[in-house]
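The structure appears below as structure tokens.
Just one protein chain is left out here, and the rest sit where they should.
Letters A and B name the chains as they come in the text, with residue numbers starting at 1 for each one.
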Amino acid sequence: MSVKEAQANWEPKILVFACNWCTYAGADLAGLSRLQYPPNVRVLRVPCSGRVNPQFVIRAFQRGIDGVLVAGCHPGDCHYVTGNYFTRRRYLLMQRLLQYVGVDPERFQARWISGSEGPKFQQVVKEITEQIRAMGPNRKLRDAQ
Amino acid sequence: MSDKVKKMQEIAREILEKGEAKVVIGWEKGTHWYLSPPAFIDKPEEVERLVWDDFCHNNLSKYLKDYVNHEGKVAIFVKGCDSRAFNRLLQDKQIERDKVILIGIPCHGLKDQDKAKELGENADIPKAKKCVECRYPNPLVYDYFIGEEKALDEVAAASEARDFSDVEAIETLSPDEKYEFWNKQYERCLRCYACRNVCPACSCRECIFDQTRVGWIGKANNASENQFFALTRAMHVAGLCIECGECERVCPMNIPIMLLNKKLIKDINLLFGPYDAGVDVDGKLPLGHFDKNDPEEFM
Partner (left out) sequence: MKRVGVFICHCGSNIAGAVDCEKVAENAKSFPGVAFSTDYKYMCSEPGQELIKKAIKDHKLDRIVVASCSPRMHEPTFRRCLESGGLNAYLLEMANIREHCSWVHPDDKEKATWKATELVRMAVAKVLKNEPLQRSTIPITKRALVIGGGIAGIQAALDIANAGHIVDIVEKEPSIGGKMAQIDKTFPTLDCSACILTPKMVEAANHPNINLITYSEIENVEGYVGNFDVTIRKKARSVDMTLCTGCGTCMQKCPTKVPSEFEMLMTDRRAIYTPFPQAIPNKPVIDRKNCRYFTTGKCRVCEKICPTKAVDYTQEDELVTQRYGAIVVATGFDLFDHSVYGEYGYGKYKDVITGLHFERLINASGPTMGKIKRPSDGKVPKDVVFIKCVGSRDEAKGKAYCSKTCCMYTAKHATLVREKIKDSNVYVFYMDVRTPGKGYDEFYTRTTDQFGAKYIRGRVSKIYEKGDKLIVRGEDTLLGRPVEVEADMVVLATAMVAQPDAAKLAQMVGFSYDQDNFYTEAHPKLAPVETHTAGVFLAGACQGPKDIPESVAQASAAAAKACGLLSKEEMPTEPIVSCVNEAICAGCGMCVPVCPYKALDLKVIQERAHGKTITRKVATVNSGLCQGCGACTVACRSAALNLKHFTNEQILAEVDALCL
């Protein structure tokens, strides 16, 4: 396959860190409701958005992910009472830091998606996929491979 | 010899003679006139090695970590930034207050080593950048104070508010320009970890970058791995950095590390309210608590 062909066949890869209790359930609900979205999204299940270490996010960019979404319960609804408040603090900073070193804001996003928000899950991942598709593959922070 | 140095040596001698502490950590003259590295003095007759001049940059508090298991007390000299570092280590439970004797020195600001080397001994050497922006020149905590009367000898802060113009200059760049800038910096990084080793906010027993089993970071030296290191370290010292600037001073590649740390300090202050690390030992850490009314951007 030529380089040109490879580029033409490029499909964005989006990683979603989803908390088990809200966003993962919201993604399940999107499935149950047969809400279609682009097949570029991979959901990685964690107990709580508070479990998502910023190092996982950088690692994903290093290895070639084109966009990362961290998603959890809405503030006040955390299954673990306060986990997402820490997520919010941490990723408010992380988001700004990533932009500061040149990562395009579209490539790292955070959202609150509850277990009843199947349509919101669909809409968010659709939006992100389209944004990333328009931007092309991520080259920033990527390792050499 | 200045009165200050005389006083320093007097106090150090007294402490060692009386056996109040087994070792006194201060500064001494190094191999060049523009270097004043740390001195570790355990005999009263050696106190004359101690100096206080424009190049006593080393943040001595970090060395206290090496003495946690030693019997008896350790005495150290602290400038404003050393005292904030001391508070930080205290807050992280890495040292015990009653095992340390602090000798406070108000600091007028130190001179830029690199410029000194370049311009020569007789030139007018500019202040180090971190000292130009210093807001805490006086020790915040001490047992002894170098100076006659505290009120008279205290130094006015070099700067009232922080100067973020360097951070802002980068913020105005486009994403690609920013990436270009940082990528260039981190292509040069040797991952010698000098920045980490000297940092009073880096108080881990075993740094994740030394944990090969988990594989947080690859062995390869390339911009990608180096940036993983830089961003991770910036996040790890977020809310803990006391702006002593030692990381940047010791970097053999002159990477502007403080530009990352200051970015986080700027955002922490902007998002979560005014905060100065190492000032209030009993306060909550910015990433150790939250406010239900924190800014909401993830709707």
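The rule is simple: a contact is a pair of C-beta atoms (placed from the backbone, for glycine too) under 8 Å apart; a residue touches a chain by one contact, two chains touch by 3 or more.
Owing to the predicted nature of the structure, the values given are computational and were not obtained by experimental measurement.
Summary of contacts with the chain left out: across B:S203, B:Q227 or B:N261, the touching residue is B:S203.
Annotation for chain B: contacts to the undisplayed chain at residues 68-69, 92-94, 203-208, 211, 214-216, 236, 284-285, 287-289, 292.
In the full complex, chain A contacts the hidden chain through residues 11, 13, 15, 20, 24-25, 27-28, 30-32, 34-37, 39, 42-48, 50-54, 56, 59-60, 63-65, 79-83, 86, 90, 122.
The criterion applied here is as follows: only the chains that are shown with their structure count from here on.
Those residues of chain A that touch chain B in the shared complex are 54-55, 58-59, 62, 75-76, 82, 85-86, 88-105, 109-112, 140-144.
Residues 167, 170-171, 175-183, 208, 216, 218, 220, 222, 224-225, 227-228, 231-232, 234-235, 238, 260, 263-264, 267-268, 271-272, 286-287, 290, 292, 294-299 of chain B are the ones that touch chain A when the two sit in their complex.
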